[in-house]
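Every protein chain of the complex appears in place save one, which is left out.
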Amino acid sequence: MSLINKAETDLANARLDRKGLMTRVSEMTLLWKVMSLVIFASAWEIAGRSGFNFSFPAFTETVAAFFEMVVDGSMGSAYLKTMEALVVGLIISLVVGISSGVAMGLRRDVEWITLPVFIVMQAAPMAALIPLVTFVYGIGLTSKVIAVVMLAMPVIAINSYKAVRNVSPSMVSMCHSFMGSRRQQIIQIILPASSSMMFAGLRLGIAEGFSGAVLAELLITPTGIGDLITYHRSVANFAHMYATIASIVIFAIVTVGSLQWVENILFRPETRSS
Amino acid sequence: MTTATVTKYEGNLDAIQPKNPIIEVDGISKIYNGDVHALDNIKLNFETGHLTSLLGPSGCGKTTLLKIIAGLLKPTAGEIRVKGKAVSGPGRERAFVFQDFALMPWASVIDNVAFGLKMHGMNKAERNEKARHYINEVGLTGFEDKYPHELSGGMRQRVGLGRALAVDADVLLMDEPFSAVDEQTRRKFQEDLIRLREIEKKTFIFVTHSIEEAVYVSDRIIMLSPRPGRISQIIDPDIPKDVSPDDLRRNEAYLNTVEEIWHVIKKYVE
Partner (left out) sequence: MRIFGYRIPMMASLLVWLVIWEFIGQFELVLLFPPFTEVLSALGDVTTSHSFAGAMQVTATSYVGGLLLAIAVGIPMGFLMGLVPAADKMLNMWVNTFLSAPLSALVPVFMILFGLGTPTVIVTVFMFAVWIIVLDTRAGVLGITPSLLEMSYSFKASKAERLKIILLASLPEILAGLRLGMIRGVKGVVIGQLLVSIIGVGALFQLYQQNFQMAHFWALIVILFTIALTLAGIVGRIEKRIEYYAGARN
């Protein structure tokens, strides 16, 4: 079994500097990723051309439709419209989420009253509330922002809370032993120490935020990206519809992925959360 | 009191290699990734019924050699023969005791001890009876239904030992079995090991990095040097058996042997 070989290679890798060619090739993760993408695109192309479903476009068709929309500006303006709700919602989620998370982490009484609410919000299908919100606040930007906040804030708050709780007590004691005030303990020790885990929570929250923005578009009223999707679906421009959906998915993944990259650079490996 | 015999390995196998070996290591080499020689052409025989230690600094290949003998690793070159027959994987005649115990945390003590027997196809009633016998022998009577997380490190290793004894293997291969427990437990284990040897009449091959431990328990010490892994010396500590365990640790022959070996190893550590 390969795990036995893993033990063997770990033993070897622990004491050598040069690796053989085959080892280096098999470790080139970029190569594997590219191969994986190529296989995916080819499978898509074949499936599309096979005509198994009249509404399933081939890969090349979808890419062409995407560029068409970029060129005629519809893609750009759609994104701008959708980003409104997303950005506003995320800013609110971050500010409120991080501050409540930190407050919960620092004070037991705040934790008692607030944490259960966030736990419920994170585990429960908050999407069900979106139609209700629309009911009360209409179909405008407000409802969409609320949708984003409802999905993004709980995970940010809980992660910030956990980050603060995870700070090593001995580090705080150390600050205390050098006559640091509570304020200094918070600013000098707790906030820096919890920043990497908080950043991870931020990353998760942003992923949820995208989900909220898309749901808002599809459930409340389509503007921006949602508009493009529903319009092209209604006129059976399936390639365009798929292209739009793929673009928002890719955009979300790239954003979250670059946050991961930033996270890896900003925070030294030894303090990085997994 | 006799002093220890220190024999230098000089390529003349016949003089010191056992005539009646249970395990023959014939030209074993292990090379990683084309240029790291973990083991280089090891030729060695292990006498039936003896306790032989593999001793040396980190990176000398002793654990690698033990695992090759056990059939857990494949050598790059060479052959292992057990009772004259070549082997390439694990076998019923060899049982392994692991440094980190390798117990199944979801299984009780008795199920852990009976595991090897289960793999050999014994039915439940028989293997549980046998397991109980060995649980008794390693001093864990009463703990049959306990789980690993309820046991101390020393007790967990006894379970590992019991499991290896239960399968009635001819050879017991032990990979630094006492290094993960505290000093007091370790000493007790060493004394128990000597007593066990008298009762069980098996062959033991023992990897350790503790000189005192090797000298204390072994009939023969094989010293390996690192990079590449080769046999540097073979030492037969001829420590008198009639001395009590506590006195033995202060015995002159014992202490001198330890000192000698330390001088040899020192070169590689510096």
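Residue numbering begins at 1 within each chain, and the chains themselves are lettered A and B in the order written.
Please note the rule applied: a residue touches a chain if its C-beta (ideal position, glycine included) is under 8 Å from a C-beta of that chain, and two chains touch if they have at least 3 such contacts.
Here the structure is a predicted model, which is why all the values come from computation and not from measurement.
**Student:** I'm checking contacts with the chain that's been left out. Which of B:Tyr32, B:Phe46 or B:Phe115 qualifies?
**Tutor:** B:Phe115
**Student:** If the hidden chain were put back, which of A:Ala41, A:Ala64, A:Ile92 or A:Leu115 would touch it?
**Tutor:** A:Leu115
**Student:** Of A:Ala41, A:Ile91, A:Leu106 or A:Ala127, which sits in contact with the chain we cannot see?
**Tutor:** With A:Ala41, A:Ile91, A:Leu106 or A:Ala127 as choices, the missing chain is touched by A:Ala127.
**Student:** At which residues does chain B meet the chain that is not included here?
**Tutor:** Residues touching the hidden chain, for chain B, are 67, 70-72, 89-92, 94-96, 98-106, 115-116, 119-120, 147-149, 167.
**Student:** What residue numbers in chain A mark contact with the hidden partner chain?
**Tutor:** Touching the missing chain: residues 1-4, 6-7, 10, 26, 29, 32-33, 35-37, 39-40, 53, 55-56, 108-109, 111-117, 120, 123-137, 203-204, 207, 210-211, 213-215, 218-219, 229, 233, 238, 241-242, 245, 248-249, 252-253, 256-257.
The criterion applied here is as follows: only the chains that are shown with their structure count from here on.
**Student:** For chain A and chain B, what's the span in angstrom between their mean Cα positions?
**Tutor:** The answer is 52 Å.
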